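Here it is, the structure, as C-alpha cells.
All protein chains but one are shown in place.
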Amino acid sequence: MSDGRETTDDVFAESFRREYRRTPLPDPGAQARIVAAVRGAAPPSRGGFRLAAWLEPRTITLRPVVVVAAAVALIAAGALLARIDSRWRLAAPPPPTMASQPLHAVQFLLVAPHASRVALVGDFNGWDAAATPMRRGAERDTWMVTVPLASGWHAYAFVLDGGRWIQDPRAPLAPPDEFGGPRSVVVVGEHGAGV
Amino acid sequence: MKADARARLTAGLEMVRGGKRMDPGRSGLLPALTAAMILAALALAGRPSIAATDPRLGARLDPETAAAVEAVIDAARDKGLPVEPLVDRALEGGSRQAPGPRIVASVRSLAADLETAREAMGAGSSPAELVAGAAAVAAGVRPDTLARLRAARPRESVVVPLVVLTDLVIRRVPIETAGAAVLAATRAHVRDRELMRLRQRIDLDIGAGAPPAKAAIVRTRNLIGTFEGPASRLPPADRPGSGP
Partner (left out) sequence: MSDAALVALVLAGDLGAYTPLVSRHYPSCARYARRVLGNSHDAEDVLQETFLLAYRALGRYREQDRFRAWLFRILVNQCRSHGRRRARQARRLLHDHEARDAAEPRSPDESGLDDALQAALGSLDPLLREALLLKYGEGLAYEEMARMTGASISALKMRVKRARDSIRVRLEESTHE
C-alpha cells in the first residue's frame, strides 16, 4: 500500500469517525422508556424470579408452625446440598460455551488387561477422574466409553486404577504441559469427525 | 418514569401477585424468612451467593490461585482470545493437585501461546485452530510454520495438520523435517484422514526402531510422490541454518 493511499484512508477514517461520534442521540426519555419496558418484561430464562415481587409489601396469612417447619426443612436442605454439591458439581453439564454447539458422540477405547478400573479424563470433564469411568467391552481387556464432545480440539488421558495417568497409544500427542502428565489429542466434528 | 411505563410496571406486578391483596402496611414474612434461610444454606455450603468468578475454578482451586487465574483469563478475554482452554488448563492443574503458582504459570503460558498462534495464523482462525496452534508452539514449532500452513489451506481448517505436526515433533522428528513434511502433504491437498494415517504410519515406524527423521521422510514421500526433506521443500530463505 502506498503512503499516499494510506493517508487518504486515514483522513477518511478520521472525518468519518468525527461525524459519527457527533450523531445526536434520541431524546433522553427514550432510554428511560427502554428501561421501563424491560422492567415489565418476563425475566431472563435462567434463574428468573421477580425481585420487585419480593420487595413489594404484601399480606400473607400463615400458621407459625408452617413457617418454622419450612425453616427447618430449608436448613436441612442446605446442609445436604453442601455435601452433595461438591461431588456432583464437576460432573455437571458441559460449560455454557459448549451447550449451544452441536455435540458428537465420540468413543474412546483402551486395551488394559491388567487394570481393575479405568477412567477417561480430559478438558471436557475438567480432568476429573471420577467423572467418566469406562466400562469393559465384550473383550475383557478392552475398556470403552462414549462421550458427547463439541467440535474441535480436545486433550485427554486415561487413569488406571485411580492413580496412573497414561496417554492413548493410538492417538496423536499433545506436548506435556506444566503438570507433566501425558496428553493425547482427539479432533472432533467438522475438523475431522473423531479422526 | 412516564405514565404509560408506570402503568406497564404496575400491570406486571399485578400479574405476579396473582390477585393477592396488597397491603403496604405489613411486611412480607415468608419472603424474608425464605431469603434468610437460603442465604444460611448457601453459607453452609461455603459458596459465594453471587458468583462473579467461574464457579468451576472456585470449586477446584484455592481462592488465591483462582483469583490469579481469573486475572490472566480476563486479560486474555479482553484480547479476544478463547477463554475456555484457559479454564480447562487451570482445572487440569487443580485435578493433578499442582501447586497454585505452577497452575497460574501454566495458564499464563497457554495464553501467550494462543496469542502467538493467532498472530501467526490470523485472527479469523477458529478457537480449535488456535488451541492446536498453541500446542504446536509449545512443542517448539515456529510461528512462521503455522503461517505457512494457514497459507496452504486458507479456507479450510488446519487443526489436523497442526495436530499431526505437533505429534511428530513430540516423537522426535526434527522440527524442520516435521514442518516440511506436513507442509508438503498439506500443499499436496492431502485430506485430514490421510494426514492422520500418515502420522500413524510414521509412529509405527518409529516404534519399530526407525530413526524419526527417516520415517517421516519415507512415509511422506510414499504418500505424495516426491519429498526429500526440509532442504528441498522450503524456499531459499529457509534453508537449514534459518530453519522453518
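Letters are used for the chains, namely A and B, taken in the order the chains are written, and counting of residues starts over at 1 for each.
Here is the rule we go by: a contact is a pair of C-beta atoms (placed from the backbone, for glycine too) under 8 Å apart; a residue touches a chain by one contact, two chains touch by 3 or more.
What you are looking at is a predicted structure, and each value in this text was computed from that prediction instead of being measured.
Q: Who touches the missing chain here, A:A30, A:V65 or A:A138?
A: A:A30
Q: Among B:G80, B:P101, B:G140 or B:G207, choose the residue that contacts the chain missing from this document, as touch is defined above.
A: Selected residue, touching the omitted chain: B:G80.
Q: Under the stated touch rule, tell me which residues of subunit B contact the chain that is not displayed.
A: Residues of subunit B in touch with the missing chain: 49-52, 54, 74, 77, 80, 82-84, 123-124.
Q: Considering the whole complex, not just the chains shown, which residues of subunit A touch the missing one?
A: Missing-chain contacts on subunit A: residues 8-9, 11-13, 15-21, 23-27, 30-31, 33-35, 37-39, 41-52, 96-97, 100.
The working rule: only the chains that are shown with their structure count from here on.
Q: Report the inter-chain centroid distance for subunit A and subunit B in whole angstrom, where each centroid is the mean of the CA atoms.
A: Inter-chain centre distance comes to 13 Å.
Q: Given the complex with subunit A, which residues does subunit B contribute to the contact?
A: Going by the criterion above, the answer is residues 1-2, 5-6, 8-9, 11-13, 16-17, 20-31, 33-35, 37-38, 40-42, 44-47, 55-56, 59-60, 83-85, 87-89, 91-96, 98, 102-103, 105-106, 109-110, 126-128, 131-132, 135, 138-139, 157, 159-160, 163-164, 166-167, 170-171, 192-193, 196, 199-200.
Q: Going by the contact rule set out above, which residues of subunit A touch subunit B in the complex?
A: 29, 32-33, 36-37, 39-41, 50, 52-54, 56-60, 62, 67, 70-71, 74-75, 77-79, 81-82, 85-86, 89-90, 95, 97-98, 121, 123, 126-129, 151-153, 155, 165, 170, 172-175, 177-181, 185, 187, 190-192, 195
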